[in-house]
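What follows is a single structure, written as structure tokens, with notes after it.
Missing here is one protein chain; the remaining ones are kept as they sit in the complex.
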Amino acid sequence: MVAYVVRLCLALALGLAFSLRPGVADAQGTIRVGITLRMLVENGFKYGQMAQDELLAVNAAGGIKGQKIEVVLLDDECKPDKGVANTNRFIHQNKVHLIMGSTCSSVTLPMVDIVTKEEIPLIIPHSTNTTITQKGSAWIFRTSVAERFYAAVHAKYLAENAGKKVAYLFTNDGAGISFVRDYKSYMADTYKVEPLYEGQMQETDLDFRPHLLKIKSLNPDVLAIGGQIDAIARISQQSYEVGIPSKVRRVSASAASNAPVPELAGDAVKGLIFAAAFSCTDERPIAKEFVKMVQEKYKVRCPDHDFSQAYETAQLVKLALSRAKLTLTDASLADDRKAIRDAFATIKDYQGLASGPINFCADPTPQCRDGNRTGILVEYTKGGKDYEMRVLARVGFEADFGLKK
Amino acid sequence: MLLEVTGLSKRFGGLVAVSKLDLSIREGEIRGIIGPNGSGKSTLFNLISGVYQAEPGGRIVFAGEDITGYPSHEIARRGIARTFQLLRIFTQMSVLENLLIGYHPHVRYGSAAATLGSASVWTEERRLKDEMMELLGFIGLTDYAEIPAGELSIGQRRLLALGRAMAMRPKLLMLDEPAAGLSPVNVDKLLSTVLALKQRYGLTVVIIEHILKVVMESCDTVTVLEHGEKIAEGAPAAIKDDHRVIEAYLGKEMGDAEVRAFLKAS
Partner (left out) sequence: MEDASISAGDAVRRDLGARPLWSRLHLPWVAGALFLLLLPWATRNAYHHYILNLILINVILAVGLNIVKGFAGQVTVGHYAMAAIGAYASAVFAAKFGVPFWLALPAATLFTGLVGAIVGIPAFRLEGAYLALATLGLAESVRIAIGVTDYLGAAVGFSDIPPPVFFGRPVVDHIAYYYIVMPLALAGIYFSFCILRSDIGRSFKALREDSLAAAACGINVRKYKLLAFLISALYAGCAGSLQAHMAPGFLHPNSYTITEMVTLLLMVVMGGLGHIWGGVIGAAIVTVIYDLTRDYYQYQMAIFGMVIVLTVMFMPRGIGGLIDDYLAKRRFVAIRRAKANAA
């Protein structure tokens, strides 16, 4: 029995050691990039695939200054422990030069701690949580629009273009509550304006007309609709039924970007505004080209802003790599990682697909590391099954907007 | 009296399984309980061993202590061991482990010592196993000690069930149809084992049995149940002439000669 247990332990250990051995990246002279994203959702896999394709396309063209790129693409399922495991693997096993990730803020947050300690640049394509860049890490760069800007995009635009008399009507779910809270606090902080009217309903309510009738009598400039898909569609429809004129601008939470809203609300959706970081109806040539590419290569009719941000991030990685001076030996790993980080910090006023120019700088502050400070407003121009949208405006902010506290 | 049962009743919905039953068992006797199917024999066992709770008014006193309403394990700990009609041995555990489970109430070490694996635990375990091996020898299953109980034959299982009950070192042993399904040879073997155990450990035994031979040959007193009521009680010789008993069993009047023939045959 004793001998047997000892032998069993040995066999297990050998198996373990053996199984852990392969997969160590020893190749010198290649730039290694680790990508971790939430893959196994709707289009998640395509975001990662696209970032990988974009980076590997460089190799076909002879590499960056002759240096080839190698990509390790992993899934983190939006689970922090998986993201942490992937990051550890990138750093110690694959010995990557930089990491791209992740989708969910709760995954990116612990990743920031690791890359700061291990000193590897991390470029963040999707996460929006404000605290990520407030951790003071010198190793992270964010290309997505942080929440602190995003929450005020519509508020700023409408205050300047429609008026400051805002009536709020929302359902008490997470999306509805935070939408209205951010809107109100922007109006209070910037213009010292209190809400004209505030109506709160249950998520399951069907009839919003009593509130809407009161709102009509108050004659607002803006009707702010907070909630999920069904509530947005219903409130839009009922606002016309009670006779709120079309000159009153209707604005809603980001759930309005989901296809069921125009389909459910029909013509009532016309004129409804929501904020995003990219719209597939963007008229700029660069955007049109991108949409066409995605349609052909990834079979998605209308790529959302997660597509554009993944694409943009890959382009920025290429740009930074082309600016960095890399030696690419085992001994130079730490220096190369630092060189890539410093190259990122030199990116100024990059005009790409994103809603606005991307700016980074060397300080480990949110002002320097939240690259994109511009959101776009999208407006529905037609409802129903064959709904149409257009980009209404681009709303940019100062670098230190939303950092008062 | 070792066991004193008074006014014991049990109803299942509208069905009266045991009705106002009185039963007294002397220390050291072997009591047989017979009766046709559904007469309440097994229910009586289940009531005494705490599997069922009796209707209010019933009382069970064991060795001077009122154990009415006690949970099963408390009753077992006080020295009442039983076997089950369907045996209920632990088929996935080894034969030796089955006996060790029976010995559970007498294990001396505590949880903390067990967790830390202190030397006293190993010594005690060794002693337990020694003792159980001896018992195993007594019931003739030594060579099967490490075999999963599920691999035993039916006769061996009956012996094991008996052994498990004996491992509890009971004062009162209650056997629920211990000989059911056994060949005549095995019935004899089982009977002699029971008698030997009784001699050796000074037990009091209650046997429920269908095979009359078992009851007639080994019991001091026989109690007869029908429809949950006691219809006769006495020495085997007296019982077998009782016409109410014969009626209960066969459903018709029989002459003495017929009864003797019947008894001889069974």
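Which chain is which? They are A and B, in the order written, and residues in each are numbered from 1.
Methods note: contacts are C-beta pairs under 8 Å (C-beta built on N, C-alpha and C of every residue); 3 or more make two chains touch, one makes a residue touch a chain.
Note that this is a predicted model, so its numbers are computed, not measured.
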| item | value |
| --- | --- |
| Among B:16, B:101 or B:231, residue touching the chain not depicted | B:101 |
| Candidate in contact with the missing chain, chosen from B:10, B:41 or B:82 | B:82 |
| Touching the absent chain when the full complex is considered, from A:58, A:78 or A:162 | A:78 |
| Among A:30, A:59 or A:106, the residue in touch with the chain that has been omitted | A:106 |
| Missing-partner contacts on chain A, residue numbers | 1-2, 4-6, 8-10, 12-13, 16-17, 19-21, 23-24, 39-40, 45, 72, 74-75, 78-81, 84-86, 88-89, 91-93, 104-106, 109-110, 113-114, 117, 129, 131 |
| Interface with the unshown chain - residue positions in chain B | 49-51, 71-73, 76-77, 81-82, 84, 88-93, 96-97, 100-102, 104-105, 107, 109, 111, 114-117, 119, 121-123, 125-126, 129-130, 133, 136, 142-147, 164, 168 |
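What we mean here is this: only the chains that are shown with their structure count from here on.
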| item | value |
| --- | --- |
| Centre distance in Å when chain A and chain B are each reduced to the mean of their C-alpha atoms | 74 |
